[in-house]
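Missing here is one protein chain; the remaining ones are kept as they sit in the complex.
Chains: A, B and C, in written order; residue numbering restarts at 1 for each.
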């Protein structure tokens, strides 16, 4: 076998799993325009069907994250069963407090206790759904903040956020977890209530052991060294999950690895270095992307392949030689060892790996040849195409 | 009179005029949510009525910029006449090539000549409307670009852009002008076809004298010295217009002067220094903002007042003393002269100025007391509230 | 008295104190050039003499921070006594681990235990000096990091950092404190070992109660909401000190308030809101600036005045009215209350305040008229002008 990957590395690849988001299969766009596309799902079942395609061709995406209320259904057993039939599971449950007029000035942080109550209750509903779908993680991303200096009481909001999270956290049971995402800006422009990893870390540390931080790779200020944060959160035992995507400037939500593949490599190296892909790792991996102009299912296939490719490259780093060079202060030598892994083309080895597991060597081509897109384009006529609003 | 403003300065203030955008009165938001509000206009006439309120209380906003097709009407004479009756004129006409499915991959830059044709024809229509509304300026902001490296042929698009603009420019008549706006990013994430002033400048310079650059204060990379660009474009004779707004990170479209009032002061100082407020100045001043969470009409009133206040402060700079300190290399002295003007509270003097012209001393309070908002909230029931999509 | 400042506000101003850094009086510059200037101090005593001028004309700067080894002297009692005679005290002691060849690849984080030992011992020396000068705070800013991916073991360095800090912290006695500064980048370009407030917070939280975070206003990524971090650190009880300065892009170390006075106002508002100027506040205020092209003593006078001015404006915010508007979701109303304070010219009131305390109304003019600069220019001839290297 021509693969440069060691047995240990192959074992890591074998257990790598990346949740795909149900909303990636619906329409999305910018504030300027959302383009419609043929074959777009009209309900959560159709989204799950599309998500299952990604797993079928890659073996990398055994679970689908859902978003409430976008993925509300009458019967969660039916949805869970349908997913199972498609070969996937329902994964993380995402709450949503940004599309209700009541939340214009906040949800978990709102000045008005009645609105906080409503937002907390929404999270209780999510936890109930988790119980029915067998999901472990409740992921909370908050759109809360303000647009103008003086508009909001930054401190009061932070205190109320902690109180609201306490209530939600107390509702968890068994091995359920709460993961709190941070985001630098948008949709609020002046201040965001959870803008950085430090805030998320301080908030979840005050909750307890089953509260963790979610790191979205697109949610940082320009110039931020993201792999450093990965290292730090793993070191502090608080890295709960990843939202993978890529960006050139803002929160572009592009295909992970598309904007800066080397950065993705460095991130995955720190994940490995910190035990994030060990067997008992607490880190969940997810995509969070918006396929505004590209095809959605192939966009997702490309995404999980990108993560796998950079993981494989990161696995190639000769860590012993690297440590020796680092200890010696050999800047160029250490960098060369690191880059040597990054510059290696692992695609042939991964194609072999896939073939050895009964998967197509070229998942993009196999999907394209499958006729699935033509089928859904023909079948899914009428109804309302899923998007962020539904 | 207690005003520190000289007669010359008062003359500048007397001729200061800031166009307000019709779309500021409709609903806007982010990709996550557009909040509705009571009293929102349902058609261009109602937008004009709202815009006229801004002028009524400030004397600063004698024209309303319109956006085609958002402001398409059967009878432009009627719209123009209605505006006149309200005390304002129809100003700049803005084209729109970002909300049609055909423009998913470009409009004036599209690979397909038929789509370029359609986009050029749309601009012809805008020029026809200009003829009927008496507008001087055709403002072109292009949402064109790409999201992924390799997706687009950067060079081919640039060449096609020039060809398309040539056709549009050739259609202008009389004193009509074309102003080309640049924007750093969004809605395209990887590349934007007119991303910076240099590109806009190169493109319009190749067209002719009546083609100019539009500078939107929110459309720059972080750390950009915007007043330098103002200076340079005035020096090159190519500053056609301003789109005023403010931002903390991306193109937030917040109230001008809200995020960094000192920056607005510096910009207006360079405008003055470069003759941009002289009697024969070619520079048009406009707002381009999105009132996502704040009230719209007062948001516009605040905006034009902010521009006026910073203009007044810029007028206070003792330019002779400044030049002396600059020549002497007196860093702190020059900065102190500059800051002294900035730190002066001109609001009492401007209140006096307004009173002397029959305007309310406190336009925000006068508008609030007028009952206009209550009136439109009660009257404008039913119909579809205007927003970017309509 | 025409002052708009309440008695409570005047009490806050009366206890405001801002440490000035000894190194501000020496020469500094960029990697391209350090310009020399007449009258520059040649030793720590001359620096203290210059620093005392700032206090003499403003009443705001009763202490001088020192930097070891730049300010090493034979006899610290003599230095302390000299400062006392000049009307000031010796303040915070700053360690320095960035100008020794041994520290090329780290100091407290170095792979080599012998170099860590040397760096820790240097901090012990600083603590000894604190004992003799009566200083409360040991401030640690670390230049450590790496320039190339792979060069350094991010995680190992973080662990070693904690170990080293544990040793240093254990050496403190009485009410001595350790404050750990964070910095986004520079002099290391790829990774910095304490790049953000979250890292500093995690590191000092693991040490104990007398370990706190130092916030340098110039050490953040573009677009960072600094006042949010101020709020958060005050909320968490971990804001130990400020290094004030301002910047347009990188760590420019310009005069505080020079680049964005509104930001300084917002920061000081959160300081007030969070109790940072209460009588028992644990927050120390310092300048950390580089006067590359401007005169040094007047640059420092301008700096402390800027902090005072923005504090006075922040004190003018009608917090009760603000809270009411915030609770009501009155975006423009709340912002107007906030801005009204910011736009008020407090300089006449502060001039009065100074006069009432026997200080010159115009400290800049009084210093300029004093002849001090002419005196030191004439006297300080020969010797080596102080700069970062000495």
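To be clear about the criterion, a residue touches a chain if its C-beta (ideal position, glycine included) is under 8 Å from a C-beta of that chain, and two chains touch if they have at least 3 such contacts.
None of these values were measured; they are calculated from a predicted model.
Put simply, the missing chain touches A, B, C once the whole complex is considered.
Among B:4, B:29, B:134 or B:222, only B:222 touches the chain left out of the display. In the complete complex, the residue from C:66, C:108, C:254 or C:283 that touches the missing chain is C:254. Checked against the full complex, the one of B:70, B:169, B:201 or B:388 touching the unshown chain is B:201.
Among the residues B:56, B:122, B:191 or B:210, only B:191 touches the chain that is left out of the figure. Touching residues on chain C toward the chain that is not drawn are 28-33, 35-36, 98-99, 101, 104-105, 143, 147-149, 151, 184-187, 189-190, 222, 247-250, 252, 254-255, 258-259, 292-294, 388. Mapped onto chain A, the footprint of the missing chain covers residues 222-223, 225, 248-249, 258, 260-263, 293-295, 298-299, 302, 309, 331-332, 335-336, 342-345, 347, 364. Where chain B meets the omitted chain, the residues involved are 104-105, 111-112, 146-155, 158-159, 184-185, 190-192, 195-199, 201-202, 220-225, 227-229, 231-232, 234-236, 262, 266, 270, 273-274, 317, 322-323, 326-327, 329, 331-332, 334-339.
Keep this in mind: only the chains that are shown with their structure count from here on.
Taking each chain's centre as the average of its CA atoms, chain A and chain B sit 38 Å apart.
Taken residue by residue, chain A touches two or more other chains at 104-105, 147-149, 151, 184-185, 190, 222, whereas all remaining positions touch fewer.
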